[in-house]
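Excluded from the complex is one protein chain; the other protein chains are retained at their positions.
Chain naming follows the written order as A and B, and within any one chain the residues start at number 1.
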Amino acid sequence: MASHVLGISALFHDSAAVLLRDGVVVAAAQEERFSRVKHDAALPVQAARWCLAQGGISPADLDCLVFYEKPLRKFERILATATATFPRSWQSFPRAMHAWLGDKLWTHRALARLFSVRPDRILFSEHHLSHAASAFLCSPHATAAVLVADGVGEWATTSLWRGRADPPFLEPVAEVRFPHSLGLFYSAITAYLGFAVNEGEYKVMGMAGWGKPRFREQMAQLLRLEADGAFSVDLDYFCWHWHATESFTARLPAMLGPPRVPGSPFDPASDPESQRFADVAASAQAALEDAMLHLAGHAHRALGERALCLAGGVALNAVANHRLAAEGPFEHLWIQPASGDAGAALGAALWAWHAVLGNPRLPEIRAWCLGRRFAPAAVEAQLLELGARFERLDDPVARAAADLASGKVIGWFEGRGEWGPRALGNRSILADPRGAQTRDRVNLRVKLREQFRPFAPAVTEAAAAHWFDIPAPAEAPARAMLVAPPVRAERREEIAATTHVDGTARVQVVNPADSPTFHRLVEAFGGCTGTPVLLNTSFNLKGDPIASTPIDAMAAFYRSGLDLLYMEGCRVERPR
Amino acid sequence: MGYLRKAMLTVASEVAWRLPGWPARFVTSFADSERASGIDMLAAAEHTERGDLRRKYFLHALDESKHAALFLSRAMALGGNKERARAALDDSGTLQRHGTVEGRSMFERLGEMEFLAFVWVAEADAVEQFGVYLERQLPDPETHATLQAILKDEHFHVSYSRQELDRFRKQGQVAEVEWSLFRVRRDRWLGAWLRFSREFGVIVSGLWLGLAYAAMLGPFRGLAALEPGGWRPPLPRPACSLATARSQA
Partner (left out) sequence: MSTEPEPYEPGRLESILLRIGTVGELLAMMMRGGRWWMLPATITLLGIAGVLLVLQGIQYVAPFVYMVF
């Protein structure tokens, strides 16, 4: 009889549920794709319900449900920190206690009630252990160094693990503790630059490309690289550990200049203030990269492994990942696509299966489309009910390639939804990358987002080396858009819409085995145009999660400036 | 609308809209409500079994998204939210609240008839509320124009939801429709009371927590210290087993 383990992450941001059957992922989804609330932190009831339905089981059939962290240790950290920062924490303390005393402290009961699982079948992993497991236990490496860097878990903000070939597979080596945190440092800069925390970090990464790291010295003071191979943060400049709403003190603007007003225009070409913000972003990005290299160097010296598995929210920083791959000491780099808190649900489940229940390792997970899919007949029925103008095609790939080559911007909704924050060709907005005007059009008229933000290219695996300088260690993460290598100099003008101002691109290398339909589409476009590269951005508008159902896709289509929508073989046109 | 409700709304509006910073707050809250309503309508479009209603809910959802964008744009023009973190959230377009409770959307909780009753009551209230603001010329001509543009769609929402409720009545379900309307109106009042109750509770419990903070944490300040930076040895943990995995600590 099969064994089923359900992993759950929730209550901070990016809740998710993952179902394993005999250690193999049957279904994985983030709650936001169901609730339509971006970064939804609520317990993932809908995602879990769907996962169980996918597995054809009921909650009573679960061997265990695994929550991704130890809530009581987190509570301890919050209380200890509030005491250590008395009396400055007087505003944040009641807020935190409202959340914990009313809700988060009783997670065990909530899990039992909402997921209908007996309390003795509920397990609790640790936050960083879940992250570490989510990277190492999915990777092809029998042994590896595992580095986790995020905002904070229970106490650890950065942790180093030895990935072993035998149970319990992950051995803790060292950790950096709260309030010293790379993730929170980057989030504080995100807030300084006027973006929402846990949402705007990508925007800082994009803004950095427009700047020069002229605040490097200041950043070195803010984020000190220690002789022991780790780091510390100058807490005089930051207050995430005691303030209710702010993450930086008045000393930071005194050092770097006034913070950016949220929503204010960004035009570095003509506005000196915009250039300053870009330079702050570039400097913070460089500081983060230096810190990651410093940590990786220590990990390599301490553990002597050839492979590095990376996890935690900081591992979503594709620019830093590229630098790790290009300049770091490891021969192999492996990152799980949902390396933020959503991915910890996968890690918690894998940890329970392998470490707790003592099962052997399984092969690498390569295909990351683990979400919902919709039958063509059901999609067609809904399109008819919505009164959409559409036609069913025998060969949607060929027609879509032709539409793209003629300059159309299309929504592409095929197969199972992606796991993680990146669209990998199943829930994507696609366009012809040739011509910088495409970028502006997609930013302003389709996705309704800031103009400075770059778009990512998707390239066939066979053509990748001709267009991008991807270092060997980055080959695996490049399949999931987790590195940002340089575009080859002679190709930059050719795919101007997906070449960032600094000459890099957060590329997706499309493998025919992992993504057959999308690979055919990119290839077909290459056949039409000679350029086997597509602009690939996630199928969502500003503030929304990625479209998950045909109704979501139609809503995004109608609200945006997309020309066409391709959905499970149907070509949908805009209403007259 | 009851004359009493209209009178209360008129008086409250005359005061509230004229307070510094409040027009932006109100309009932002309208944007939030429209966004949340859009989510609820999309969920209804997903879950309804009636194809004709799926289209209506879908179009209604598109309208709500459009209204949210209009209101947000107007709120920014009125100065937006002065608090940085909140302003950044508004700028990101991230939704703050919606009608999903413990994984069930409003449509799933209420069912078709009561959901339509909710839509009719809520949209009719919005029409009347906006009508008061337009009558009083509140707060300024540009917001006035935004409200007028939105009202056209709201009239359609009132109209189709009323037609659907009339359809149920014609099918002989008069008592069920009236009961649904009663429950919706009752729950809206109770919801407002609960919101007040929660806000009041936050204030009062905040006072008690503040006292606890001063009395219980303050004296031990000297025993607590922030962790230093740099590598630390991992915290001691028991050997991995099913028993230790059950622990929350």
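The rule is short, and it goes like this: contacts are C-beta pairs under 8 Å (C-beta built on N, C-alpha and C of every residue); 3 or more make two chains touch, one makes a residue touch a chain.
This one's a predicted model, so the numbers in the text were calculated from it and none came from an experiment.
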item	value
Per the touch definition above, residue among A:D61, A:E273 or A:E494 touching the missing chain	A:D61
Chain A residues that touch the omitted chain in the full complex	57-61, 72-73, 75-76, 79-80, 83, 97, 101-102, 105-106, 108-109, 112-113, 116-119
Residue numbers in chain B that touch the chain omitted from display	190, 193-194, 196-198, 200-201, 204-205, 208-209, 212, 215-217, 220, 223-224, 247-249
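The definition used in the following text is that only the chains that are shown with their structure count from here on.
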item	value
Between chain B and chain A, distance of the C-alpha-averaged centres to the nearest whole Å	28
Contacting residues of chain A [partner chain B, same complex]	34-39, 42-46, 49, 66, 70-73, 76, 79-87, 89-90, 93-94, 97-98, 107-108, 114, 120, 122-126, 155, 159-160, 167-168, 172-180, 191, 194-197, 199-200, 224, 226, 228-233, 235, 241, 245-246, 259, 261-263, 298, 352, 355-357, 381-382, 384-387, 542-544, 549, 551-552, 554-555, 558-559
Partner chain A, residues of chain B touching it in the complex	39, 42-43, 45-46, 51-52, 54-55, 58, 61-62, 65-66, 76, 80, 83-85, 87-95, 98, 100, 102-104, 202, 205-206, 209-210, 213-214, 217-218, 220-221, 223-235, 237, 240-242, 245-249
